[in-house]
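Complex shown without one protein chain; remaining protein chains in place.
Here is subunit A:
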Amino acid sequence: MPEVLVVDDSKVMREMVVACLRPYPESRFTQASSGLEAIEQLSLKPYDLLVLDLNMPDIGGIEVVEFVRGQDHLRSLPIIIVTTRGDEASRERALAAGANRFMTKPFTPDSIQGAARALLEKPQDAKPQDEASRG
């Protein structure tokens, strides 16, 4: 029963992500509206997948990835970054910080579901791509 944490300051966006991933068997969803809330949630309960927006108040997605990858117990948590056209420059930074996948809005339900499935079912894919560059 995968536990998925969906983080976005837009409620509609969170619901869209949940709607896309809901068909995945027995997944359970928790929503967080800020990067800070996400970090708080991650400290309270184990999760199997983190879906993260880049652009949020206080601390953005990249900072969340950096923080998460600095925690021993979260080092291998699969992370999908969801963001908006124009943020492509952040892609390298996010991947370097240890994100596993990168989706650009508008994405299709199938594409994000495919990414989630790959990360949940093949743990080896979930390793950060570049250990050395971890923040």
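Definition applied: a contact is a pair of C-beta atoms (placed from the backbone, for glycine too) under 8 Å apart; a residue touches a chain by one contact, two chains touch by 3 or more; residues count from 1.
One rule holds in what follows: contacts and distances are computed from a predicted model.
This complex has a chain not shown, and the name its UniProt record holds, of "Glutathione transport system permease protein GsiC", "histidine kinase", "Dehydratase" or "succinate dehydrogenase", is "histidine kinase".
Touching the chain that is not shown, out of A:Y47, A:F67 or A:F102: A:F67 (per the contact rule at the top).
When you scan A:L5, A:I39 or A:L52 for touch with the missing chain, the hit is A:I39. Across the interface with the omitted chain, subunit A contributes residues 9-13, 15-16, 19-20, 23-24, 33-34, 36-37, 39-40, 43-44, 55-59, 67, 70-71, 83-86, 105-106, 109-110, 113, 117.
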